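Of the protein chains in this complex, all but one are displayed in their positions.
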Amino acid sequence: MPDEHDVIPMRRRFYRQLYAGAWPGDGMSPLNRLVCLLVIIAATVAVLDTEITLRNRFGDVFFGIELLLFVFFAMEYAARVYAAGEDPRYRGVGGRLKYMVSFWALVDLLAIIPFLVTLGANDAFVLRLMRLLRLMRLARLGRFSEAIDAVISAVGERRYELLLSLLAAGFLLVGSSSLLYLVEAGAQPDAFGSIPRALWWSIATLTTVGYGDVTPITVLGKLFAGMTAIAGIGLIAMPTGVLAAAFSDALQRKRAGTGRSSDETTAETPMPGERHHD
Amino acid sequence: MPDEHDVIPMRRRFYRQLYAGAWPGDGMSPLNRLVCLLVIIAATVAVLDTEITLRNRFGDVFFGIELLLFVFFAMEYAARVYAAGEDPRYRGVGGRLKYMVSFWALVDLLAIIPFLVTLGANDAFVLRLMRLLRLMRLARLGRFSEAIDAVISAVGERRYELLLSLLAAGFLLVGSSSLLYLVEAGAQPDAFGSIPRALWWSIATLTTVGYGDVTPITVLGKLFAGMTAIAGIGLIAMPTGVLAAAFSDALQRKRAGTGRSSDETTAETPMPGERHHD
Amino acid sequence: MPDEHDVIPMRRRFYRQLYAGAWPGDGMSPLNRLVCLLVIIAATVAVLDTEITLRNRFGDVFFGIELLLFVFFAMEYAARVYAAGEDPRYRGVGGRLKYMVSFWALVDLLAIIPFLVTLGANDAFVLRLMRLLRLMRLARLGRFSEAIDAVISAVGERRYELLLSLLAAGFLLVGSSSLLYLVEAGAQPDAFGSIPRALWWSIATLTTVGYGDVTPITVLGKLFAGMTAIAGIGLIAMPTGVLAAAFSDALQRKRAGTGRSSDETTAETPMPGERHHD
Partner (left out) sequence: MPDEHDVIPMRRRFYRQLYAGAWPGDGMSPLNRLVCLLVIIAATVAVLDTEITLRNRFGDVFFGIELLLFVFFAMEYAARVYAAGEDPRYRGVGGRLKYMVSFWALVDLLAIIPFLVTLGANDAFVLRLMRLLRLMRLARLGRFSEAIDAVISAVGERRYELLLSLLAAGFLLVGSSSLLYLVEAGAQPDAFGSIPRALWWSIATLTTVGYGDVTPITVLGKLFAGMTAIAGIGLIAMPTGVLAAAFSDALQRKRAGTGRSSDETTAETPMPGERHHD
């Protein structure tokens, strides 16, 4: 490939700007900062666009912004595919195809397509689903965040404790629903006529959310509900203790590791298509 | 007993498969894993079976699954009684009877019987109770879980602190109910006409569940209710601190102890019929 | 006083049985255990007695139990006054009068009097207040509980932090009420027409109780309410952290101090009329 020598500088510049681990400086590259900002704007517009009153007044503005963002993200996607060639794994046409089916490349693609589909869609549910898929752009923010990886790995280390908490929560949920079903089904068949129905009340009580749309009215039902509410405190204390410790660990480790070189950081959290070759 | 020599290998194989402490490998034996899975399926079916809309559509499927599971659990119960003879305490017919009245054997039996009774029952409340008893199968999961024992023992060590928390909770509950009864009974006799009635509001407020089905309407009532809600934060802080520390201790000890042999583990958490003889 | 020599053994026996610090053995004396139990029974009856449906059915039973308990507590009060003479501070008639105006002796008296007053009272509010005063008996449990003193002293050491939490809570309460008053007063004058009215909503939101009897309906109101709900998490985190640490400290110190002699324990938590002379 005799012309590759001329292309490299340009491709390499894109590669450094677009791939988190390849940026030689601290933090994010200027282009990635712009992408982040535009992703947040796109998500905000997608959220506001679902509200009919705003859509009626600002529909054209929303469409204009979405069109511009679509063009930008489509160009960014093309640049990413083009720059992926810097990575020895994604060289050539075959390599590019291999890159395009990698997890994050698919997320990028999913973030652009909905715009095209909405233009033609008509059915209410499909439209709603499409608008949601546009929110997938938020998932793209994930690829820039090492902190989230640190938290995930810390939580992962305590998966055993959290599983136990979830198990205890499951037992309490099924147990309290069953008791309420036993004593309240007669008085309120709509709300407590079966264990799955009683689960709705049970989950609202054990998490201390307490909507109050469904509450027991019999004396026994209130007694068991009171016991459930108190058990809920214990249910919350368990994962709170485990998660608080996990978060604290993760962030301390993260903080202690701020002196590391960016190379080591990349080595620790490898993502498909993110690694740069030396 | 000249034929015992031939029987032993088979009985011992069942014993190792069915009794948690007797399994020579790590974790659960394959048969116990299957039992666990089927217990979860049986419980899920029992939960869904209480919902009349699902019962009408999938009643036959549910019955079929329950019949199959009944046959399996009955066979497993028989195998357990048979294999219990491996334990010197449960040798012979007398030993087997002694085993059958042990706590976990009774739980196993209770988990099978309801199926037979539901076939004949007719009264709504009895039927509901029977369906609930089928959920007792979930209790069987308890016998496989050493982690739960670790948590229970850690909580047990702090029973003094938790008792104190419960005492404080009791005082706050009775105190706030009494105050609200004093100032709101006139305005809302149905909800605050007596201290036991006011307790329902009080427990919903102190646990921060806050259903909102009953709320004070007088100025003084709202003032005391606000103070109760703030006191509720302290009420939750106390057991949360104690329980979070207890869980953290228990799980750290559990983690530190993963290198122990299975013999030591069994010795620490003896259950009736679970110990194997060497 | 030539007859004092004969009286001492009896008076001293009462003194040892009735005064927490004077008991030579571990824990509570048998008589104090009985008093505790009867106080709990009396409080339970007083609570149940406020419910008109129970009163109509079991009114006579309640009256009988209250009469018996009144006789017992009156006798106990007399025995206490009599035995107080063992303490050099309360010798003679003057000393007994001095004892009778001490804090805990007044609590004891307040716990007996209501019974006599209820017999004659007729007005609904006065009656309710009297029934409440009977609950004062629960306050008597306080004199036996050293653990509560340990918790109170630990909380007292952190009064500065808790004061700061309360101050922050006060600012948040007034601030969020003011904002909601500003934007919701026009739409819901009954619920948000003034800052004191908005406080009711504000306290339910910041403590995450969330009754839902009053909720903002304007867009700006919902926006500020959402911010208030999130600020509420921080509000709860502050005292939870402080209190959890305080409880943990108090109970650890308490546990570490179980080897102390009862003399030292008494010296640490002196109450009027509780100290015995050596």
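Order as written gives the chain letters A, B and C; numbering starts at 1 within each chain.
Just so we're on the same page, a residue touches a chain if its C-beta (ideal position, glycine included) is under 8 Å from a C-beta of that chain, and two chains touch if they have at least 3 such contacts.
Keep in mind that what you see is a predicted model, and the values were worked out from it rather than measured.
Asks: Can you tell me which of C:P88, C:G156 or C:G226 touches the chain that was removed from the display?
Replies: C:G226
Asks: Would you indicate which residue among C:R16, C:R80 or C:R197 is in contact with the undisplayed chain?
Replies: In the complete complex, the chain left out is touched by residue C:R197.
Asks: Residue by residue, what part of chain A touches the chain that was omitted?
Replies: Residues 43, 47-48, 50-52, 54, 124-125, 128-129, 132, 135, 138, 147-148, 151, 169, 199-200, 203-204, 207-213, 236, 239-240, 243-245, 247-248, 251, 255 of chain A touch the chain absent from view.
Asks: Please give every residue of chain C in contact with the chain that is not shown.
Replies: 160-161, 164, 171, 174, 177-178, 181-182, 185-186, 193-197, 205, 208-212, 215, 222, 226, 229-230, 232-234, 236-238, 240-242, 244-245
Asks: Could you list which residues of chain B touch the chain missing from the display?
Replies: Residues 208-212 of chain B touch the chain that is not shown.
The definition used in the following text is that only the chains that are shown with their structure count from here on.
Asks: Report the chain pair from A-C or A-B that duplicates the B-C interface, where duplication means over half of the contact pairs agree by residue number.
Replies: That would be A-B, since it shares over half of the contact pairs of B-C.
Asks: Same or different for chain A and chain B, where same means more than half of the interface numbers show up on both copies?
Replies: Comparing the two copies, chain A and chain B contact each other through largely different residue numbers, since under half are shared.
Asks: Using mean C-alpha positions as chain centres, tell me how far chain B is from chain C in Å, no decimals.
Replies: Whole-Å distance between the two chain centres: 34.
Asks: Could you put a whole-Å number on the gap between the CA centroids of chain A and chain C?
Replies: 48
Asks: What are the residues of chain C that contact at least two other chains?
Replies: Touching at least two other chains: 208-212.
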